[in-house]
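For this depiction, one protein chain was excluded, whereas all remaining protein chains were kept in their positions.
Labels run A and B following the written order; every chain starts at residue 1.
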Amino acid sequence: MSGGAIAQSERAASRRRRGLIENAQAYLFLLPAIAFLGLFKILPAVYAVYISFFRWDVVQGAFRGLDNYFDILWQNSTRSQAWWQSLSTTVTYALITVPFEIAIALVVAYVLFQKLRGRDIYRTIYYLPYVTSTVAAATVFFYVFHPQYGIVNQLLGSIGITGLKWFQEPDGIFQMIGNALGVAVPDWAAGPSLALVGVAIFSIWHFLGFQILIFLGGLGNIPLEYYEAAKLDGANQWQLFRRITLPLLSPQIFFVFTIATIGVLRAFNEIFILTNGGPLDTTRTVTLLLFKTFFQQGQIGLGSAMGVLLTLVILAFTLFQFRILGRRVEYG
Amino acid sequence: MNVPQVLPRAIARPLRPRIPRIGSTVFKHLVLILVGAVVAYPFYFMVTSSLKEFFEATSTPPTLFPTSLHFENYVDAWSRQPWGRFFANTFFIAGASVAGEIVTAVLAAYAFAQMNFRGKNVLFALFLATYMMPGEATLIPNFVMMSKAPPGVNPFFPIPRLNLYDTYGAQILPFLASAFSVFLLRQQFLAIPKELRDAAVIDGAGHLRFLWSVVLPISVPALVTVAILSFYASWNSFQWPFIVTSSEAVRPVQVGLNAFRAEAGSQYHLLMAAASFVVAPIILLYLVGQRFLVQGVARTGIRG
Partner (left out) sequence: MTRMRIPTLFATLALLLGACAGAGPAATAAPTTEADIDITGPVSLTLWHALTSDPQKAALEAAVKKFNDTNGKGITITPVVQGNYTQLYQKTLGAIQAGALPEIVHAYESQVADYQKAAVVIDLEPYMNSAKNGLTKASQDDIYKPYFDTNRFPQYGNQLLSFPFTKSLFVMYTNEDVLKAAGIASTPKTWAEFETAVMKTTQKDASGKTTRYGWAQPLDASNFNAQVMSMGGNIMSADNKTVAWDGKEGLAVLQMYDRLWKGGYAYTPTGFDWQNDFAASKLAFTMGSTSSRPFIAGAMKTPVAWNVGVPPQTDPTKPRTVMYGANIAVLKSTPQKQLASWLFVKWFSDQAQTADWGTKSYYMPVRKAAATDEALKSYWTSKDPQGKQAFDVIGSSIPEPNVRGQQEIRDVIFDMLTKVTTGKATPEAAIKDAGQKANDILKANQ
């Protein structure tokens, strides 16, 4: 063996040693994070599935395989009725919240992006609800929408709309509009309850700042040359917005759409404070149903199964968005 | 979710307000003021109502401004519950969570950004997975873990029972590590020039010293962002502490405010006073740390 080869193998050995030390060090650095995430995120996810296989009210009972899932989905009429109604309420809630949230935020962000005096003041105000805790904000909102003491009914009263019960109103809004106009609206077209609409209004208000913030960032990324070139081609304001701003903002819109939808699917605190799932269960979303099953009825096994199902719904939605919608997003 | 790539980094840069102009300036201000009024009104209503007397706060229609100011409402609301204790609890829980989260996140983010080790990609994917895991699925198992093992049930297997129901521990431990903060700091640490590390190695500095004396000082803004976001989340959290605590000794303010809703009943003036002092610290923090919070949200897309 030549001297050079010995030196080489020594270097290789020392590299290996260094590699081992580096590996050990890296795992030492990661250990705290892995330990806590493992104990409170990963293991519980496994336990959620485990618990959902048991009859488990106050204490762990008999193993029943997938029966909890079957009960929720079709086997037990009370449970399955509650589940599907809640899922449909959740989807309705998302449908009447997310599009409005995005549209309003888009308009405000677009206007706010212009060179204007006092822009920072506007921005500070718009972000306020977003930093306020949901419990406090919803407590105040309940009072703002109070049928007698709140300003909303007073304002509506001045245009001739009186006596709305907001968070206590189980009637669908289309039905209410129909009744006011003297048109009979069939039950299937009754629409979301006024209470759910109230919750949606809260949600839009609460998260408006967040969406504006993201859109402002996106607007800042659009190269101005595009606008100038288009203007030379004689494009008008609307065309500029429609053909340049909107497409180039699509990553942000897509992002806000995803985050907002997941946020709505998981919403709990605002509904708990404003309606607690009532009236007549018209605002009982899946998260509320899960909470009541678990905390009010003490049905831990069934609650866990609902948690797993909700996770699957969210996962499916996310995958769908990234597979189908994600492709259509233009990354400029 | 590939958040960092999707999101703009532009918010820190000055905005370039040369986008095509629409409408007249007056019109734009009108739109912004209208939206601002709607957004701010609940805050206005909260503060003004908190200063009204009972009969005025429950009058139809509501008055726009209190006919007389009743600052004693705050004293009254404050004396109805041990709010001082609730605030101290919240500060302690939030402080401990933030401190712990920063330590675990800095170490893990550094490992992912600056070190080479086996299984890095797999581990990173696992971290990503925990970030995407919605809390609803883990709510019940976490509750079971915090409980005491019923008689005759093995306290270690299959589910470890930590017996931490109604303690600070239950409110702090689950939040000592956050995959989200690890990502955020990793992005920051990845941007550190390789030359700095090389220079440190030549000086004979180990990872820990390099991290302490080079990486952290230049990452202060990112650290502040993580701290503020985490503090904000902890301050505002409700469902978990509501479920996992029962005594006033460890009750945080949001749970206290929820309890006060029942206590105040139709005494809305007191309820609004309580809401005001519950939101005051976080709004103050927002006004002071607005830059960091806004940057943090823009960079990471956390929605709360």
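Rule of thumb we're sticking to: a contact is a pair of C-beta atoms (placed from the backbone, for glycine too) under 8 Å apart; a residue touches a chain by one contact, two chains touch by 3 or more.
The shown structure was predicted, so the numbers you read here are calculated from the model rather than taken from an experiment.
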Whole complex considered, the hidden chain contacts A, B
With respect to the chain omitted from the figure, which of B:Ile93, B:Met146, B:Val182 or B:Val253 is a touching residue?
-> B:Met146
Out of A:Lys41, A:Arg123, A:His146 or A:His206, which touches the unshown chain?
-> A:His146
Touch list for chain A against the chain that is not drawn | 55, 57-59, 61, 71, 78, 146-149, 162-163, 165, 168-171, 278-281, 295-300, 302
Footprint of the hidden chain on chain B, which residues?
-> 54-55, 58, 80-81, 143-144, 146-150, 163, 165-166, 243-244, 246-248, 258-259, 262-266
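Throughout what follows, only the chains that are shown with their structure count from here on.
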How many angstrom lie between the CA centroids of chain A and chain B, rounded to a whole number?
-> 16
What residues of chain A sit close enough to touch chain B in their complex?
-> 19, 22-23, 25-27, 29-30, 32-37, 39-45, 47-48, 50-51, 59-60, 104, 107-108, 110-116, 122, 124-137, 139-141, 143-144, 146, 148-151, 154, 157, 205, 207-210, 213-214, 216-222, 224, 227, 231, 237, 240-241, 245, 251-252, 254-255, 258-260, 262-263, 266, 268-269, 272-273, 287, 290-291, 294-295, 300, 303-304, 307-308, 310-311, 314-315, 318
For the complex, which residues does chain B have touching chain A?
-> 1, 3, 6-11, 13, 15-23, 25, 28-29, 31-32, 35-36, 38-43, 45-46, 49, 57-62, 103-105, 107-108, 110-112, 115-118, 120, 123, 126-127, 130, 132-145, 150, 153, 158-159, 173-174, 176-177, 179, 182, 207, 232, 235-236, 238-239, 243, 254, 257-258, 261, 268, 271-272, 275, 278-279, 282-283, 286-287, 290, 293-294, 297-298, 301, 303-304
